[in-house]
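What you see is the complex with one protein chain gone and the rest in place.
Our next item is chain A:
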C-alpha cells in the first residue's frame, strides 16, 4: 500500500517534471503562460486578446511582435481551445485546455513565424498568429 503510494507520487513528480521540461525546451517557439484555463478577469487590461464567440475566433488573422503574449478568451457556453498540430510551435504539438465561458488561456510567442491553429473538437474553427 505504502510503496504503491510512493510509486504513484514519484510518477506524478516525474510527469510534472517532463511537462515542465517540455515547456522550456529550446525547440518550442512559444511558452505557455497559463497551463490551465484562467478567469477572463485575470487577463491584463493591455493584453493582446482573441475573443472566441459563435464558433469563431474573432481575430482569426493576428499579427504580434516577438515576445508578445496572446490571450484567447471564450465568450460563449460552447467550450473551445487552441491547438497547434505537430511541428508548428514545437515537435509534439500543443493542445490547449478547453475554455468554458469567460475563461482565458495565454501563450507567449518567442520566435518570428506564422503559426496556424484550430479548435480541437471544432476543426472548422481556424486561426493564425503571425509573429514579426
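Things worth noting here:
The rule is short, and it goes like this: a residue touches a chain if its C-beta (ideal position, glycine included) is under 8 Å from a C-beta of that chain, and two chains touch if they have at least 3 such contacts; residues count from 1.
By our rule, contacts and distances are computed from a predicted model.
Within the choices "Hydroxyquinol 1,2-dioxygenase", "Methylamine dehydrogenase heavy chain", "Multiple resistance and pH homeostasis protein E" or "Energy-coupling factor transport system ATP-binding protein", the name that UniProt assigns to the complex's undisplayed chain is "Methylamine dehydrogenase heavy chain".
Residue-wise, the contact with the chain that is not shown comes from A:83, picked out of A:68, A:83 or A:102.
Interface residues of chain A with the unshown chain, by the touch rule above, are 83, 85, 118, 120, 123-124.
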